[in-house]
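The complex is shown incomplete by one protein chain, all other protein chains being positioned as in the whole.
By written order: A, B and C. Residues from 1 in each chain.
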Amino acid sequence: MMIMDGNGNGEGKVYVGNINVSARKARKLLMSDLKLGKLVDWGTAFSLWPIHLTTSCCGCEFAAAWSPRYDNEQHGALPWIGPRQTNLIIIEGTVTKKMACAVRIVWEQMPQPKFAIAMGACALDGGIFYNSYNIVRPWQIVPVDVYIPGCPPRPESVAKSIIMLQKKIREKQVASKFIEEGWRPDKEYVIPKEDLCSWWRG
Amino acid sequence: MSGIIRTQGAQVGFNDLKLPGMWSRKIGKDLYEIFIGPQHPGSGHMRIVIRVDGDVIVEADPDMGYVHRTMEKLSEVRTWIKGIPLFERMAIHDACNVTLPYVRAVEKLMDIEAPERAKYLRVLLCEINRIAAFLYGFGIFGVFLGHSTMYMWPFGDREVWVELAEWLTGARLTHSYPVFGGVRRDVPAGFTDALRKAIRYMRKRLEDYRKIFVDNPVIRARLEGVGVIPKNLAIELGITGPNLRASGVKYDVRLNHPYEVYDQLDFEIPVFQEGDAYARVWQRVEEIKQSLNILEQVADWLDKHPRTPILHDKFWKTAPPLYKKIFEETGRAKLGAVYAIMKVPAGKAYERAETARGEISYYVESNGGNKPYRIRIHSASARNALVYKYIVPGHRVMDLPAIYGSIDYFPPEADR
Amino acid sequence: MSGILDAIIKIITWPPLWQLVVLGLLIPLGVVVFILWFERKTAARVQRRIGPYHVSPKIAGGLQLIADLMRYMFQEVIIPKTVDKFPFIVAPLAALILSIVPVVAIPFTSIEAYFPIDMSYSLIISLALLTLSPLFIILSGWASNNKFSVIGGMREAYLITAYELVAVLAFLSAGAITGSFNLVDIVEAQSGVKWFIILNPLAFAAAFIGVLLSTSGFPFEIAESEHEVVAGAFTEYSGLVYGMNMGAAYLKRMIFSIMIAVVFLGGWQPYTPGEGFIAGYLVPSIVILIKATVLMMIFSFFRAVYGRYRLDQALDIAWKILFPLAVLGFGLGLLEAYLGII
Partner (left out) sequence: MSPEELVERIKSLLGEFVKDVKIWKNDYIEVEVDKENIEEVAKRMKEFGFDHVKDLTVVDYMKEGFFRIIYNLGSYDNFELSYYIVGIAYNIPRDKPVTKTLYYTYTSADFQEREAYEAFGIIFEGHPDLRPVLLSPPVAELKPLRKDFVVKEDPEIITKKK
């Protein structure tokens, strides 16, 4: 029997009372054997709470997407206040170099499993500001799950992106796999934090 | 009064500035520094660094520029026509108002003027945008005070005006409607009837807002006497827009420097004397009413007058017959290639307009080329940002969202 | 075999345990889930939208809260390096437990066999227990080592001083009328239409607003205000611990509602407890819980129509209006006792 600790080494040894091993076993038991994984995916998919972080002018349409006309709360998404309680970041348009640091810090503060939607042409590849000296692309800062094209995208497409993300979570079992296989090893960021936040104080 | 602001080493006495600002004391070691933003539900896309003594703010330092997308620089490397979509990203929910002075400044340099019908159409979209932007501001204000219904209702009603603008221009927010020498489209059939219906609906809804929000005892308690900007201070700081008029200064670009057809329309400039947050709310309600009046007059004018060209002859006479045929049939004026190679005579022009948040001014300088030499934009929100530094000290922490919301600050517009 | 089963049933239905676990935790949790859903749906209704829907279209999005709960349960729990770990984790737990403990002192029936802990000072005991849990909210704010949390905790502290006096005085006025601190006596005294909401509306108003103040309900959602202090004491909490915090706040409001239902709304009146477990215990407790749920629904409706007061204004209201109101209510109770209305 091969038993590994949480980091995947220590083959062939039995660790009595090793908390990593126990945690790993418990996760496997809950997610695969007890079939809780599906429930977790379902819960996560219908409880995508975006964080209040308006990066640019697409925030107008972001706000409209939660207005009575389009009401994205019907999909279970509720804009929430602090990063610690949310699991979705919607990057609304251009990210300036000054904001990029804030985006990264907020992203790092959110608990796993977490997702990112990049909204607008500027978030794709700069859009109308493609040659500005003060912007970065969102994919350089956070790993993006869904892109919404448009300048600005209509509120319907924001709703569509949330539905697409729900589908992705449930089909690929993203949330339960995070839990079962340990936390997602974060993708390597294109721009390291030191470059983004060298000037940040406070 | 011997209050002293201490900012970064230098001392400025209030007496030197003749500013009767609120007196606030600052005690060195007991200050508590709070960073509000850029990720904060009460900040939007900016950061306000406040230092509090107990519950009272003694110093506020707005840290803007989180949405600074360098429009002034980018405009220098793009042709004249590309400036229009670029600048409207400043305040996309107020797009027509924001780009209109740029268009007018370039028209001034070229010594042309839009046809009368185009002027009325510009006013039409400007007022639609203005109402939509006011409703946007109400929504944000409501959510700052924890009143979620006041977020939802104006945002729902704003859709009425956004849809009207979409019907007129083809885009929800980024209309790019006014172009040099005119506008892009004429009104579609049946538009004025829908407009009148929307006006009637909005008048009814304003009464609902009054019941649930403006006359709500909680909201009144939060707003009355908060964030008072006295008249002379408002002038000194160069506050603009409804915030200025709520402080008792009768200044509106539509009145003082009339543009388009505003001098032919019958409307009033509402003025309040109190200068507090509550007066600013009422100011906006009254301005929506005036905008509705203007829209009614524009609708009447459009009904009476048949379709005539909506682009200046300089651009329209070179248009191929096909374009003219399309315009006759659908009311859409396709823009000719002349816009892409357009050169503007050398010179300077200064143009301003009244947006929903106040006065926006463009300094446009051309050296005769096909690109601007220098465009300087100073938007309403950028001017109102001084409120944070000079008005917020002396208030309580919980007043900050009330003041923020009441001056209707929109960071992308301020940061350009 | 049957002996063991009987023994199990006996243990489960042993009033203090039954009261704490079923009436204090499980049913209120269910009610809280319903109330949260109700709150979001009423707000949506007032605001002309749909509210939670697509998670379970057949029951109008009723599973939304379950989905949120599932996410919270399996989300990473972040414990920042800068926090004081022990109080950071223990404080929300303690707040949760302390907010349901008062239920062991509240009788849900007049049959002596089903009293949880029989005592003649149940009103005072339950009030005393109710006022403990806010201390742990202050503690959790303090332990978070976050500026917003500390401010949130301080606001909570200000509010405690304001509402405790009001709520306690308002509830005690019932004791003044009946001349007894036993909740059973108080409920018995309200037979027929002599509910204390009618006899002593002043005290009821003070208690009602006091509950709003104490449980951060609109328009007094100040300590957890989003737009200045980012959820106040709970800024740093994530995952299940945050869910626990939120749950504790709502459970506390539920227990307060039960108290109001017992003291002012006639408890199990107009029903008279009969013989046996069902008629003597289950039905009266259901009557009380329904009354409490209706109160909760009224509380949550306020979210849709009010903004929030400023801290100093809320304290003003508490000290200048509610406190005299509560004193007047107490005086009215004494007057009624003197006139012998009961």
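Basically, contacts are C-beta pairs under 8 Å (C-beta built on N, C-alpha and C of every residue); 3 or more make two chains touch, one makes a residue touch a chain.
Everything numeric in this text was worked out from a predicted model, so none of it was measured.
Taking every chain of the complex into account, the chain not shown here touches A, B. Check B:R210, B:K289 or B:K389 against the missing chain and you find that the one touching it is B:K389. Among B:L237, B:A319, B:L335 or B:I403, only B:L237 touches the chain that is left out of the view.
Checked against the full complex, the one of B:L74, B:L265, B:I294 or B:A402 touching the unshown chain is B:L74.
Across the entire complex, the residue among A:Q109, A:S132, A:S157 or A:S176 in touch with the chain not shown is A:S132.
In the full complex, chain A touches the omitted chain through residues 97-98, 101, 125-126, 130-134, 137, 140, 190-192, 195, 198-199. Counting over the whole complex, chain B has residues 7-10, 12, 16-17, 19, 64-65, 68, 70, 72-74, 76-78, 108-109, 234-238, 244, 249, 251, 256-257, 347-350, 352, 359, 361, 363, 365, 373-374, 376, 378, 382-383, 385-386, 389-390, 415 touching the chain that is not drawn.
Everything that follows uses one rule, which is that only the chains that are shown with their structure count from here on.
The mean-CA centres of chain A and chain C are about 35 angstrom from one another, to the nearest whole unit. Each chain gets one centre point, the mean of its Cα atoms, and the points for chain B and chain C are 46 Å apart. Inter-chain spacing, taken between the CA centroids of chain A and chain B, is 34 Å. Shared contact sites, meaning residues of chain A that touch two or more other chains, fall at 67-68, 81.
Each of residues 33, 40-41, 152-153, 156 in chain B touches at least two other chains. Looking at the complex, you find that chain B touches chain A at residues 33, 35, 38-41, 44-45, 49, 65-70, 73-74, 77, 85-86, 89-93, 136, 139-140, 152-153, 155-156, 158-159, 162, 172-174, 412.
On the chain C side of its complex with chain B, the touching residues are 43, 46-49, 147-148, 151, 218-219, 221-222, 225-230, 303-313.
Touching chain B in their complex are the following residues of chain A: 51-57, 59-61, 63-64, 66-69, 81, 83, 94, 96, 98-99, 102, 105-106, 128-129, 131-135, 151-152, 154, 202.
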